[in-house]
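Remarks on the structure that follows.
A protein chain is absent from this complex, but the other protein chains hold their places.
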Amino acid sequence: MPGSNLNEPRVLRDPVHGYIHITSPVIWRLLDTPEFQRLRRIRQLGGVFQVYHTAEHSRFSHSLGVYEIVRRMTEEVPDIGGSLSRQEKLVVLCAALLHDVGHGPYSHSFERLSHCSHEQMTMRLILENTDIHTVLAEADPSLPAQVAAVIQGTCPNPLLCDLISSQLDADRMDYLLRDAYETGTSYGTFDLERILRCLRVKNGRLCIKESGMHSVEDYIMARYHMYWQVYLHPVARAYEVMLQLFFDRYSEVRSQLKIDLLENVFRLSELTCFLELDDYRLVTGLQQASVSDDRILADLADRLLNRRLFDWIEEPDPSQEFQIRQRLEQAGLPTLFYLREDVSGSKVYLPYHEDRAQIRVLCADGEVRNLSHQSAIVSALDTMKPSVSRRLYFPKEAGLCLQNEAAGGKND
Amino acid sequence: MPGSNLNEPRVLRDPVHGYIHITSPVIWRLLDTPEFQRLRRIRQLGGVFQVYHTAEHSRFSHSLGVYEIVRRMTEEVPDIGGSLSRQEKLVVLCAALLHDVGHGPYSHSFERLSHCSHEQMTMRLILENTDIHTVLAEADPSLPAQVAAVIQGTCPNPLLCDLISSQLDADRMDYLLRDAYETGTSYGTFDLERILRCLRVKNGRLCIKESGMHSVEDYIMARYHMYWQVYLHPVARAYEVMLQLFFDRYSEVRSQLKIDLLENVFRLSELTCFLELDDYRLVTGLQQASVSDDRILADLADRLLNRRLFDWIEEPDPSQEFQIRQRLEQAGLPTLFYLREDVSGSKVYLPYHEDRAQIRVLCADGEVRNLSHQSAIVSALDTMKPSVSRRLYFPKEAGLCLQNEAAGGKND
Amino acid sequence: MPGSNLNEPRVLRDPVHGYIHITSPVIWRLLDTPEFQRLRRIRQLGGVFQVYHTAEHSRFSHSLGVYEIVRRMTEEVPDIGGSLSRQEKLVVLCAALLHDVGHGPYSHSFERLSHCSHEQMTMRLILENTDIHTVLAEADPSLPAQVAAVIQGTCPNPLLCDLISSQLDADRMDYLLRDAYETGTSYGTFDLERILRCLRVKNGRLCIKESGMHSVEDYIMARYHMYWQVYLHPVARAYEVMLQLFFDRYSEVRSQLKIDLLENVFRLSELTCFLELDDYRLVTGLQQASVSDDRILADLADRLLNRRLFDWIEEPDPSQEFQIRQRLEQAGLPTLFYLREDVSGSKVYLPYHEDRAQIRVLCADGEVRNLSHQSAIVSALDTMKPSVSRRLYFPKEAGLCLQNEAAGGKND
Partner (left out) sequence: MPGSNLNEPRVLRDPVHGYIHITSPVIWRLLDTPEFQRLRRIRQLGGVFQVYHTAEHSRFSHSLGVYEIVRRMTEEVPDIGGSLSRQEKLVVLCAALLHDVGHGPYSHSFERLSHCSHEQMTMRLILENTDIHTVLAEADPSLPAQVAAVIQGTCPNPLLCDLISSQLDADRMDYLLRDAYETGTSYGTFDLERILRCLRVKNGRLCIKESGMHSVEDYIMARYHMYWQVYLHPVARAYEVMLQLFFDRYSEVRSQLKIDLLENVFRLSELTCFLELDDYRLVTGLQQASVSDDRILADLADRLLNRRLFDWIEEPDPSQEFQIRQRLEQAGLPTLFYLREDVSGSKVYLPYHEDRAQIRVLCADGEVRNLSHQSAIVSALDTMKPSVSRRLYFPKEAGLCLQNEAAGGKND
């Protein structure tokens, strides 16, 4: 009986949404799969907790939040509810819940090592031999493929993809609100209630009613600010850069010095290895590395565990870089593992250039137009030149006269 | 120069307090010790995240919060500021920050195993050979002993102990507010600003001005509700009960089946072992146990990791217990590791009986009286009979007709 | 077509509820009647704005809030929705919106003068020749009588009365939340979402599921605190006491000194006079009185307008009262208009004794029991002795050594 309702909907208390309402037994059973429970052990914001100390929340909470927003979209927005069949509603709810299930710890760093994107891994966890697959297939044999199609963006009905993955999707909406709540910043707040009220479906695609345009402008600014103030904060980047350096070192020495807990990282293509790897195993691996015999590996691990983070220079000029290299050499710290350039570009952050897709505005005259055509604000943002932030990271002891007091520091 | 101010105070953003203000370089250096950074890896609320999924915050955040409330007490409450010497202020700030540093993962379960309370461990981390000790002693050789005395409650000036550990202390104030924020419940909220404004010192002890009594009543009710709704929630208790059963089993089999990551648990009296043990190592140990050869150990570990929690009966009668024992035997599940009684008594939760100490009220006539004498509400609460909740926990498959739908369930 | 839905529900933004959803055209039309628009000109909290300066909100907002809570009860609580016919839902929504429409400015003071309770006036505004009556009768000729019956508590289905007027009704829920929001105090907050989720109907009456009992305890404490901290605050009472003294004086002199704007007060039994009288006319009348020839009347008016409020003594003893009388005489201030005793008794505030009706708890065993039987907290509150606060009010210039620094003061 696919998607049949629970006798009594169950609820989970949630600080962002008040309650998460679980109305379908399929969703209920998905929650209880080991693959989904594993998301409790993956932090949502990687190294951000090094600068915002309360950013300790997991992808589990975020996934529930995305599910809840999509549930509200399908139940409370008449246009969306009316455009979807009962089966499509179940499909999109499952996709919302599962969209991040393929994330490993510090995903972006690990994708580099494992040559395996989290999107691919999500597909495999839905389509291959997992408890998630079993729960979906038992409800309806076609469900796994349908859910995967929504997450991959290949669903025949593009509206389903719009809800999960577009410029105005439930994923972004939840993470902005949740990350703002958990960090204690106000940047990520915007008026979710108003946006939900103003969503419409026109020509089968998600639009925003013209009168909701200001709320969408506010949401776009929230994204812009969260990128610069939280996601790309140089201290958070320091942690991730150092993690890359640590694994570069470990790759080099692992033939002699095996740390079992870290070996999963090199076998992420095996599902069981992937499922075992979470923040907990990784950090415990760092602990073991910190008492290992390799001086460099042990040092980098200790820095990561005990927050002895690298310092950085913004937009270094060649002479500065030269000086830092010299000092590292004098200190016996090989630049291969103690110096790293990190580039964060506006391609990544600029809310609006991010995707090919535009936000559609349903105008009072019944026409659909692009947001950047309608909104003077967004159009003005479009004129911003893509900017790039290039930073050089290195241990404090190699520092010049420190320009960044915040470096050794904390958030501000 | 002990306690000399930083040139510019540093701040950490915090969702509960807005900002944490670090004004002394000693505090700054304490933050960066490995022993304090380790608190990032100890969850504040043990098993509560199994029922309130967002309760993922650490003792690191809480410790900063207690520090911040004490800082405000010493700087913003004239009576307190005026009663303390410069040195005493530094001592009490350090004590606030460090008061929980001796906590292990799931403290209360582990204290049973290790025969070592977290208070004792905190003393050792301050007084023995640690980075914390070094930082304190470098600022002032007498500082470690002074800080330890405040935490132990043996400080010559009882006002310092009142701020850290009393019926109206910064510890309780922060955890109520923080746990309420992180779980998304409203029970723990009370008017911190008002209470701070109404604090007074009389005869060298902390009092509340009579006009602040209603705010204190509100705070006492907040504690009462948080105990029943969050801290003693039967699902949270299920997790901790199962953890005890897991370690009971591991104690029995560890001579044959050693899991290195778990062995620290039996050597907590060694400081280095204690410092290595955190939630991360413990959970990774559970992962390893879940694939071990001991069927019972592996099963219990898997249940803990994947939230297959035990069910329970409140106040079971003998016939019910007999039936459950029978079913467990039929299912081949030894009751020694699959059945456990858990008693939560009002001694633990009743906000007011908890301590010997009363809250002092500074009345308009200049006299100090006990709160229960002044407040009709608190006096009424005092008439409540101490109640005890006795629950029997067991795997769902041994369940009778389930009375607790919430058992397999989530929070509500 | 009574109660037929609007094509698209309309919403009003509201800080307490997010949005007020207007789903029926009858409600929409009621909003636009002059009798309902008049509520914009009646402050919700009488003299409280003299101590909480932001308590400037009107009965209009509160009435919308009560409506919204009842709407959610009927739409979101399955037990309630399933117990009511379509017509009963419309009736109870109209009753929720209109329940306060008979309030005059500073109701309680005026009921004394006009010998006409706000409940009676509400009946008349619904049943006699008004725009409200027309809107209701056009939707359905029986509607006015049905709505009036719910407000009067004589409705054949007692569930409708439970929603509007009982220990756990939408009226109290909205005013606690709204008054807390507008004053900026936290006392009135409680978990509305949780209570809504736990409401049930058993034997045709409103109950709370046992698991929601803690939320109800919290709500009862919220009421208790709001009464003492806000509604019965001595400064707020000072304003209302002075208003009574002003009208006592005006009654005496009005045969010689007529102030047209104030004359309505003596003709409240005429609907048109009642409808003209609002805070705006009353305050403008005070302005005119403040420049009138009667010295006492002018003085009292000026004190009310410019916040020269009376001082007070709690529980005065005879010698104190004697002294004050002497000083008033010396100052030429007749005690008839410058001295007044005000008694606020726990009958008024004690949340639980207030009504004959108990809150019903639906226990896990299916039985309905009284809350005071189930809740140790409420049962403890029941043991509190009814307390009475007796205060003597008089001009500051007649004051003894002032015991109340707050008297001339502001809120704290």
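Note that the chains are named A, B and C in the order they appear, and that numbering of residues resets to 1 at the start of each chain.
Please note the rule applied: a residue touches a chain if its C-beta (ideal position, glycine included) is under 8 Å from a C-beta of that chain, and two chains touch if they have at least 3 such contacts.
The structure presented is a predicted model; accordingly, all values stated were derived computationally and were not measured.
*Asks:* Just one of C:Asp79, C:Glu119, C:Asp248 or C:Asp279 touches the chain that is missing; which is it?
*Replies:* Of all options in C:Asp79, C:Glu119, C:Asp248 or C:Asp279, contact with the hidden chain holds for C:Asp279.
*Asks:* Pick from C:Arg40, C:Arg325 or C:Arg369: which residue touches the chain that isn't shown?
*Replies:* Residue touching the chain left out of view: C:Arg40.
*Asks:* Any idea which of A:Tyr19, A:Tyr175 or A:Phe190 touches the chain not displayed?
*Replies:* Considering all chains, including the one not shown, the answer is A:Phe190.
*Asks:* Taking the full complex into account, what residues of chain A touch the chain not shown?
*Replies:* Its contact residues with the unshown chain are 185-187, 189-191, 197, 211, 214, 217-218, 221, 224-225, 228-229, 364, 376-377, 379-381, 383-385, 387, 403, 406, 412.
*Asks:* Where does chain B touch the missing chain, residue by residue?
*Replies:* Touch set of chain B with respect to the missing chain: 11, 18-19, 193, 197.
*Asks:* Provide the residue numbers of chain C that touch the chain removed from this figure.
*Replies:* 10-16, 18, 22, 31-34, 37, 40-41, 49, 52-54, 56-58, 60-61, 64, 181-185, 261, 276, 279-281, 283-284, 287, 305-308, 409-412
FYI, only the chains that are shown with their structure count from here on.
*Asks:* Taking each chain's centre as the mean of its C-alpha atoms, which one ends up farthest from the centre of chain C?
*Replies:* Between chain C and every other chain, the largest centroid distance is to A.
*Asks:* Using CA atom averages as chain centres, what separation in Å is found between chain A and chain C?
*Replies:* 49
*Asks:* What are the residues of chain A that contact at least two other chains?
*Replies:* 11, 18
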